[in-house]
Each structure stands twice: as structure tokens, then as C-alpha cells.
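Have a look at this one before I ask anything.
One protein chain is absent from this view; the other protein chains keep their places.
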Amino acid sequence: MTDGDPALSSQQDQPGVPPPASGSEPGPELAAGRQLSERIARQFGRSLHIRTLDTGSCAACEQEIRLLAAPHYDLNRLGFFFTPAPRHADLLMVTGPMVRAFDVAARKTYEAMPGPKIVVATGACALGGVYQPDAFVHGSVAEILSVDVWIPGCPPSPLTLLQGLLVAVDRLAEKVGGLSFAADETQEAAQ
Amino acid sequence: MTAVRPGASGTLAGLLGAVSGASLSGIGNAVAVRLPAAELERAAHHLTGAGARLADLFAAGQDPVDLHLIWALDGEDHYLITQAEVTGDQYPPLSDIAPAAFAEECEIYEQFGIRPASGKPLNRVMLPPHAGPDFPRLGRQPPVPPADLHAPHTVGGHAFEFPFGPVRQVGVESLYYGLVTSGEEIVDLYMFTWHKHRGLEWRLRGRTPREASFHVERTEGLSAVGVGWAFAAAVEAALDVTAPAQAQRTRAVALELERLYNHAAATAALCQATGLSIGQAAAEIALERLLRLNAAVFGHRYLFGVVQPGGVRRAPDADAVRGGLHGAHGELRRAADALASTNSFLDRLEAAGIVTGEQARRLGLVGPVARASGQRIDSRADHPAPPYVEHRPAVATRDRGDVLARFQVMHEEAAESVRLIDDLLEAGAGDGTQELPAAAGSGLGWAETPRGEALVFVGLDQDGRITRARLRPASVRNWRGFDDACRSQNVFTDVPIIEASFWLTVAGTAR
Amino acid sequence: MALWFLRGLRRGVVTTGYPARSDDSAARLPTPPAFRPAALDRSTADRLVAVCPSLALRREADVLVFDVGACTACGRCQDAVPGAAAPSGEFELAATSRAHLVKRIPLLREAGT
Partner (left out) sequence: MSALTWFYLAAGGWVLAAAAALAGRGAPRLIHTACVLSGLAGAAGIAGGASALWWGNSRVVSAGGSVIVGTLQLQASSLAGAFAALLGLVALAIAAYAFRYHEAGPHTAIYLAVFNLACLGCLAVLAAANVVTFLVAWESVALLCYLLILRHPGRTDVAGGAFWFLALSETGFVLLVAAFVILAAKTHSMQLDLIATRAHLVPAGWRDAAYLLALTGFGFKAGLVPLHVWLPEAHPVAPADGSAFLSGLVVNLGAYGIALFAFRLLPVGPAWLGLLTMGAGAITAAIGILYALNERDLKRFLAFSTIENTGIIVTAFGAAMTFGAYGQRALWAFLLLAGLYHVANHGTYKTLLFLEAGVIEHTTGTRDMDRLGGLIHRLPRSAVITLIGTLGIAALPPLNGFVSEWLIFQGLFQGFRTGSHLVGILIVVAAATLGLTGGLAIYAFVRGYGIPFLGMARTRQSAEAAETGQPVAGPGLLAVACVALAVGAPLVVLALSRAVGTVTGVTLRPDLLPGNLTIIPAHTDFSAFSPTYLTVFLVAVTVVPVLIYLSGRPGADSVTVPVWDGGMVTFRPRMQYSAMTFSAPTRVTFDALYRPSVSMHRASDDPAGRSGPVHYETEVTPVFQRYLYTPVVRAVEWLADVIRPMQSGDVNVYLLYLFLVILAAYLIGAL
């Protein structure tokens, strides 16, 4: 599986993409996400600033995000930088199931960022995995913010996060769209 | 875990002599004394006098509400639960006797609507301001909404409030604190965390223990094993199940690995707070190696899904441990030694964020924070559950109570953890799980997480579903020492250092 | 600081080559399961759905809907029905569309009807 392979990236809009499980529509959002990330890649080149937002995570995602800056992963070499000020941020990494008590802060943070901006839902909670929607949580970041990139994992490992960031700026082809997660098909492909 | 012989406890005998109308029972592995509510105050006086530590206070049920006070008899190897049924909406003021109980009094007020008889205002600690009558609670809505925390107003002009958060540095949890400063030193500090409250205790009701463990270990992701073990132990105590010995050793291996990576992470955070980025890099290399070791040994960097009620789901890969543990810990130790000889680093740590032993005792602090203040509290040693009965840890303590003391305690503990892991693997750690009967019962479980003693109380109904699960990670206790630490003659650039040295999570206290 | 400088020189470079080269530490990561349709009928699918703690599995008629985004790679499904699923080894899971994370896996007919 070589990264950035155009063949793979072409696979992702294969025919027969099923309707999504959660409430978010694929087509327009997908297109918007693509355009946006192209604009980002064009406008920010190799310097993109990241602000994180914890909406009720269990602190594991935060630890993994902190490790992105650690020597083993060193996201600065790829032109990503952390910035505490949303005013300077181009990308918002949202973790946690979006606690309802946090709506105000989440919206404020998003509004405080200058456009164009990307929202990256990070971790299973943020994607609607761990918590059902109820009086405490929305259950998914998409309920409050329009998400451009989704990074699964509980918690997503720094490598997954890196790939997610590169997908976000469209420097690494999205791959999961082409996968089926049905084992023996891949075995046949292998033989 | 073996049930404790009631009569064995001098304190307990004294209590039974001191109060009237007490009835004795055993809740799993702990001793439970049921009292009339009127006797509660006298009992609390007696127990605090006898040196018992009020480890937790919570309520369960509805009309009448059943108060549970969990006392740690650290000298006598066991926990004591005093229960009292509260009819009406008031109960004796316990935080006047044991100040540590105040936060729990506030929480009980929010969740059950009953309050201590003292007229003191109760603060908002858990539920968000918009929590209305139909907001899910464990009990009844309080008649009057709790008071919002705010800065003192009598400092007119001589100090000002520095609002900070909840959205603050990158890669840290959301936390709001209001810092009242005179421009240099910290006059006062208050915080709120309700914006992270996920209602976990409410969520767990009606689940089977196995289902629940999934959310329990996500209460505080950085102590998934510790809280998960405490929960599993509580369930096992409730159902009188004993996990296989090799599974218990597996739990301990996981717990000590967790301690290792947490202390490495705390070291990295300390370096970041002191602006020593090269030291941070060194500590983070060690941290990453430890996390990869976790992944190699248990298949998860944060050891999720290792512990489950009745046993463990995974066996450690002993070769991976032997292959990686000493290298990774050596990395950490070298980083710590280098830091210990870097003056620009030590100068920031020394005499910063001092918590006196007295404060630690009164506020009921636990874990490295308490141990750095001369409190010799470690539930692995004080309340040994297998495998710690035969694998006793040496407890590291310091007396100065400052950030440097915490730093040293953490690294002594890390070395001790490595020793324990070797012994445990020597004794043989494997997987294995007891089936859980679907039966009623209630039990208390505990484990020494990297942040300190975590307590879980579980009540099950006859078909084995949870009626009340009380989760009390160490963060719940230690945050209440944070403002005192910050106020002790610090300038406000010390706050990040102190926060790093406490190494708590908001998720754990907001749960 | 000289001490740190020397330590750094001795320590050398640890930074991963990813994304230019693949990183072998990825092999140890927990990854979402890949299911074997050959071993899946309705009943097994229902057992899988029942055991999944994180809302990642759902059955629609003869299709097992697997939401990779919601999956926490906890491995409960693999424990519950041995042989039905195995770790996929995929860690590059980020998607620009939620829909791309939702997989539909056809079930065997005979068991159900």
C-alpha cells in the first residue's frame, strides 16, 4: 500500500458508495471537502496551523495529539504547526462526543478561526462511536460543526492522525474509501 | 479478594461502641455499618478522630436516599463503609468534620437534591447550568440551583481576575480556571469542569458489568486499567467471584505499565511547562517507547480492553515485555537524571506549588501528590489485593510537598514499577476469566492508578444489572488540592508547572 | 545545555519516515476488524451486533453494515465469534466523507431464510 498512489485516490469515488449510517450527506459534503482541501493546499502550501478542541474526550486522544509534536512523529517536518490561538489556526481538530454544555465554546472557537478552515473530527467519540446522543452529549461532532475530515480510532494513533492531516490538506490520497473490510476479497486480490 | 474479618478492626470496634443502633454487615470485601442518620455525625467524629480517611461519600437510591461514607482505615488494611438512610432533604453536615467531603456534598445536592444541614452555599461541580428539571439525574432535582463559582469581589483594584479557558493550550483537555492575581502572585484560583460532564454514572445504570466496562475504562483514558480494575474488583466483590491468579497478575502488569507511561508523560509535560523543549523531547521519546511497548504487550497503546470483570481479556506478551521494558525505562531514567542535573529546570520546580501534609490530609488528596507531601498513602500497600499481597511495592514519599518532590516520587515509583513487572512475570501472568453469575449484590473495588487511589462502588440487581455505579478516579480528589498548591506563594507563570506535576485529567473528575 | 547537546547526538534520529516510507510500529496498532462474509449469516451477524459496544455494527436485512468510524477496535466481535473477523491491519483510515467509512458486507443466505 504505497501512499499518495493516484490509483488508490481514484478508487475513492467508486460506484455504489452506500448511503451513510449517520445523518451526514455524502455528495455535497464530499465535494465541499475536496474543494476546501485543495484551496488549503494551494493557499497554505507547507505551513498549516492546528488548533485542538476537546469536547469531552477521555484524555487519550489529547495525549496522542500531543505526541504528534514529539520526536517520533514531528509534525513540523510536514509543515504542520500547533497554535493555541484560533485566530491563527487553519485546522480544528475536534475530539470527544461534543458534550452539549460545550456547544457555545465549540461554536465560538470555530467562529474565531479565519476562513478557509477545516474541521477534523478525531477519534471514535467524535465520529459517533462511543456515546449515543442523549441529554448529555450530541454523540457526534457533525451535529455542531461541519466536518471535513474524519479520523477513526480509539484513540487514533499518531500515524493515523498524521495520515488524517495529510488527507485534510489533500497531500495524501484518501484510502479507506477503497477498502471493503471484507477479508477474503483482499485475499483473492492477493492471490 | 478475601473478605476482612470484622472483629479484626480496632477502629470498627470503637465505632460500634461509640454509636447506637449500628448494624454490621459485610459488603463483599469491605465492612459495612448501617447507622441511623442521626448517628452519622458522631460516627464521623469518632472515625476521623481514630485517623480514618474519608475516601469517598456518595448517595444511592431514592426516598429514602442511602448515604454511603467510605472510610479508608489505612493502618488496618481495609475499607469501612458507613451507610445511613436519609429521609427528608437534609443530613448532618459532614464537611465540617471532614472538609474533604465538601465537593461530594455538592455533587449529592446536584444529583439527589438533599443537602447538609449546615447553611453553607453548595457549588456547581458536575451538572451544567442549563440542567433543568427533566435533565437526567441519579435522583431528584435540587430545590434551589447550586451556586456558580466566581472570583472574590472584595479585592477591588488590588487584584484582578485572569480568565483562562476552557479552550486553552493545544493538546490539553478543556478546563476553565479563573486566576485572581495581584499582577505577580496568585491570590486565588477557582475552576469549573462541568462542560466535560458525560453523565457516566447515569449511563451505566441497567447495564451488565461486561457492557459497562467499555465505558468505565473510557472514564479516564489515561488510567483505563486502574479504573477498569477498580470496577472489575467491585463487581467481583459484589458477585463473590475471584479472578484467576494469573489474570490478577496480568492486571498488575498492565497497571504498572500504565503508571510508567503516565509518569513519563508527566515528565514531558513538566518540561513543556518549564520551556525546556529538549528535555521534553527526551521524555517524549521515552513515552513513545513505553506506549509502543504497551501496544506490543497488550495490543493497545493505552491498554484499553485488557481488564474485564471476572478476569482479563488479554495475556501479556512476556517476551515483548522482557525485550522492551528495560530499554524504555532506561530511556526515561536517563532523561530524568539529565533533568535532575539541569538547574534551569530544577529552579522552576523547587518550592513551587507546595502542598503541606496538613492540607493533603484535610483535602483527602491521594497518590503521588499526597505522597510528595509526606502522606504515606498507597492502596497497593495499605489495602493489598492480590497480586499485591505477595508482591508488595515499596512506597516512595517526600516531605517538601513541592513540584520537585512530586517529580522525584514519580520517578522512584517508575523504577519500582519495573521491578514489580519483572516479579509478576516471573510468577507468571496469563489470561483467564470467571463467568459472572447474574445475581444481586454490591461491592467496593479499588486500585492505585498513576494518579492515586481509584474507588468504584457497584450495586447490582438480581439479574446482574447495575443499579448504582459510583466511579471515583483519583482526579476527583486531587483537583481540590490544586488551588491550594497554586496559592502558596506562586507567580502565575507557575500554574502550568503545578498542573503538569499534578498530572490529573479533567475527564476523570468531570466523568 | 552541553549535556543535553551530547545526549541528543548520542540519541540519534528516531523520527518515522511516514508517509514517505511505511512505519513498522504500525503493525502493533489495534485495527478495525475485517469480516469474512463466508462465515457470516444472520444469526452470527446479530451476535456480532449484540456484542459491539460502540454502535459500529448494524444489520440491514442481508447486509452487515460496519461503521469503521464508530469502531474502537476493541476486538469484542473477534472474541465473540471466532473466525468471523480478524484484525484488518489498516491504520490509514482518515476519510473526507463519513460515507466512506460505512461498509456494507453481504451475509450468507441459507442460515437466515
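Per-chain numbering from 1; labels A, B and C assigned in written order.
Note that contacts are C-beta pairs under 8 Å (C-beta built on N, C-alpha and C of every residue); 3 or more make two chains touch, one makes a residue touch a chain.
These numbers come from a predicted model, not from an experiment.
Asks: Using the touch definition given at the top, which of the shown chains does the missing chain touch?
Replies: Counting the whole assembly, the omitted chain is in touch with A, B.
Asks: Sort through B:451, B:480 or B:511 and give me the one touching the missing partner chain.
Replies: Answer from the full complex: B:480 touches the omitted chain.
Asks: Using the document's definition of touch, tell me which of B:29, B:181, B:213 or B:294 contacts the absent chain.
Replies: B:181
Asks: Which is it among B:166, B:309 or B:353 that touches the chain not included here?
Replies: In the full complex, the listed residue that touches the missing chain is B:166.
Asks: To test your reading of the contact rule: which positions on subunit A touch the chain that is missing from view?
Replies: Counting over the whole complex, subunit A touches the hidden chain at residues 85-87, 104-106, 108-109, 111-112, 114-115.
Asks: For subunit B, enumerate the residues touching the unshown chain of the complex.
Replies: Those residues of subunit B that touch the unshown chain are 95, 99-100, 102-103, 120-121, 123, 147, 149-168, 174, 176, 180-184, 187-188, 190, 195, 363, 480, 483.
Convention: only the chains that are shown with their structure count from here on.
Asks: For subunit C, which residues are shared contacts with two or more other chains?
Replies: 14, 25, 29, 54, 72, 74 - these are the residues of subunit C that touch more than one other chain.
Asks: Could you list which residues of subunit B touch at least two other chains?
Replies: 214-215, 281, 285, 288, 301, 304
Asks: Hey, which residues of subunit C end up touching subunit B in the complex?
Replies: 1, 3-4, 7-8, 11, 14, 25, 28-30, 53-54, 72, 74-76, 79
Asks: Could you pull out which subunit A residues touch subunit C in their complex?
Replies: 1, 3-4, 12, 17-22, 24, 26, 29-30, 33-34, 37, 71-74, 77, 124, 127-130, 132, 142, 147-154, 156-157, 159-160, 162-164, 166-168, 172, 174-177, 179-184, 186
Asks: Of all residues in subunit B, which touch subunit A in the complex?
Replies: Per the stated touch rule, the residues are 128-130, 134-136, 166-174, 194-199, 202-203, 214-215, 218-222, 224, 265, 268, 281, 284-285, 287-288, 291, 301-302, 304, 505-508, 510.
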